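One protein chain is absent from this view; the other protein chains keep their places.
Here the chain labels run A, B, C, D and E in written order, and each chain numbers its own residues starting at 1.
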Amino acid sequence: MATVTLLSDEEVSADALAVFDDIRATRGTEYINNFWRALAHDPVMLRATWDRLKHVMAPGMLDPLVKEMIYVAVSTANGCEYCVHSHTAAASAKGMSPQMHTELLAVIGMAAQTNALATALQVPVDPAFDPNS
Amino acid sequence: MATVTLLSDEEVSADALAVFDDIRATRGTEYINNFWRALAHDPVMLRATWDRLKHVMAPGMLDPLVKEMIYVAVSTANGCEYCVHSHTAAASAKGMSPQMHTELLAVIGMAAQTNALATALQVPVDPAFDPNS
Amino acid sequence: MATVTLLSDEEVSADALAVFDDIRATRGTEYINNFWRALAHDPVMLRATWDRLKHVMAPGMLDPLVKEMIYVAVSTANGCEYCVHSHTAAASAKGMSPQMHTELLAVIGMAAQTNALATALQVPVDPAFDPNS
Amino acid sequence: MATVTLLSDEEVSADALAVFDDIRATRGTEYINNFWRALAHDPVMLRATWDRLKHVMAPGMLDPLVKEMIYVAVSTANGCEYCVHSHTAAASAKGMSPQMHTELLAVIGMAAQTNALATALQVPVDPAFDPNS
Amino acid sequence: MATVTLLSDEEVSADALAVFDDIRATRGTEYINNFWRALAHDPVMLRATWDRLKHVMAPGMLDPLVKEMIYVAVSTANGCEYCVHSHTAAASAKGMSPQMHTELLAVIGMAAQTNALATALQVPVDPAFDPNS
Partner (left out) sequence: MATVTLLSDEEVSADALAVFDDIRATRGTEYINNFWRALAHDPVMLRATWDRLKHVMAPGMLDPLVKEMIYVAVSTANGCEYCVHSHTAAASAKGMSPQMHTELLAVIGMAAQTNALATALQVPVDPAFDPNS
């Protein structure tokens, strides 16, 4: 269960529905996933979040699939069940093959391990890593 | 300060020095960064960590730069100061431009925000995300 | 499922039942939520946790509703599903309106995003933030 | 050290300088803290982050001091050194007394403890917490 | 639901089945838990993870039960539902009594609380903690 209700198209405000329309047009599907239906209680936050997400995840110097895999990595480290599922599905839809998924998992696992070791050891940062050096 | 001493080449065991040699040969530099000098107290863990890291970060379906950016993303979410520095430097060395860094940061920030919102809202996972559906 | 059984009134020790009685009297309800029933395997920890919680969450310089919203914020950042639910419900019971909930979520999301950015950028702390300056 | 340089007023773009101007006008101070100087490498993210922050932290159903304390709580749970400092300073500037700080800390500590216990016990969510019940 | 399918013995590769065989022989049970069935999509990662786990969790200066309790502690702090369950069960199978479980929980809760307080207070590390002092 969510801590708020998931709003149907009939229940949301006109402002929220306009965001739903943009999500549908951008993604080329009628389906609006639960995250947006929960967020629709606050049309201003819904709009701000969607607009920024659309901008951030658009093709740029990094391609959208790479961005989705980075999103999965952050979501995993933050322990967000919903986000792991939604962005793994999004990455697959954008072309992530099972082999690419496997490599993504391997990097995530490796990073988590060495993050823990570096923190437990309190390794001092090498001066060589200074971007100004 | 670290919770252990950082071992010089003269202080490490022969097994650890062999790992240092492989790091140097693989990376084409004499420099051994502090993480490995801290880990060298346990030559078995040093060897296991380096061997797995070398394998995981090698070119595959994902290119090494993408893997480094994923590493930065995980390290950020885990709050590992050392790892953020070392892998941002590694990504730059592998060709991450300032513009790519900027996009990486934007995705990390976006993911952190929606991770928090999805968790606070306890949004239920959409059945549509099921890889078996 | 829990990693321990949830103890009924009949199953707990006299010491644990005394804590249940205090919870009931303090909250004005017969209902004991699952957290306390799981914790009741250790009457000493149950007592210590409840006594401290009752003290910490009591009216002070901050009112109880503000304290509940802070509790929701921490629970979200820590990814505790149970605690997000229990303290969102508690905040609502203490008067958190849907609009207040929305503002709480907006701050949580904003903080999560800038936390990630500040960590990824490893921004040095401004001397101006020193409470002794 | 940061993973990017901190940009002076002379080094930022016109778009970034316009954001700095708005920060100065909004806060009534000439001082621009390091976070914004690091973020200024990406004027679009700088603008998006500042505009959203200004909106989210403005007076609403929750007063700005309560919002700052929630920000401190999230930043603590996320382990963001920079953000703990900057938002503790901001909360103090907005009127958080030492006694209020103390109560904030007590709630943060209490929440962290029960978050860990609930997670270790994997306590199932009570149906009574359902907002639709 | 998982983000990948859980592979049966009939569906895994010969390399993966060899790892399953070693898990069965090492643990003295036919049962392969879901984690390994999910990981089996990548026989190389399955092998690397299992081999390292078997080595790390074997009797050494610390006994296996102590290691399992440390594993539960980390898994709790990282918010990994699966791992809390699997390693609590493993600890119980290795002799963790309810009283030991209770003490483990008390330490985890205490640590989480003081971790949060030390972070919120940004307490500077005492020079006395320096292992070289």
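The rule is simple: a contact is a pair of C-beta atoms (placed from the backbone, for glycine too) under 8 Å apart; a residue touches a chain by one contact, two chains touch by 3 or more.
Given the structure is predicted, the values throughout are model-derived calculations rather than measurements.
Undergrad: Given the contact rule set out at the top, which of the displayed chains would the hidden chain touch in the full complex?
TA: The chain that is not shown touches these displayed chains: A, B, C, D, E.
Undergrad: Residue-wise, where is subunit E in contact with the chain that is not depicted?
TA: Per the touch rule, subunit E residues meeting the hidden chain are 1-4, 6, 31, 33-35, 38-39, 49, 52-53, 56-57, 60-62, 66-67, 69-71, 73-83, 85-89, 92, 97, 99-100, 103-104, 106-108, 110-126, 128-129, 131.
Undergrad: For the chain that got dropped from the picture, name the residues of subunit C it touches.
TA: 1-5, 44, 48, 52, 55, 125, 129-132
Undergrad: Footprint of the hidden chain on subunit B, which residues?
TA: Per the touch rule, subunit B residues meeting the hidden chain are 1, 3-4, 41-42, 45, 49, 74, 78-80.
Everything below uses one rule, namely that only the chains that are shown with their structure count from here on.
Undergrad: How would the subunit A/subunit D interface be labelled, same or different, where same requires over half of its residue numbers to be shared?
TA: Mostly the same residues.
Undergrad: Calculate how many whole Å lie between the centre of subunit A and the centre of subunit E, each centre taken as the average of the chain's C-alpha atoms.
TA: 27
Undergrad: At which residue positions does subunit A touch at least two other chains?
TA: As it turns out, subunit A has residues touching two or more other chains at 1-4, 49, 52, 74, 78-80, 85, 88, 106, 116, 125, 129, 131.
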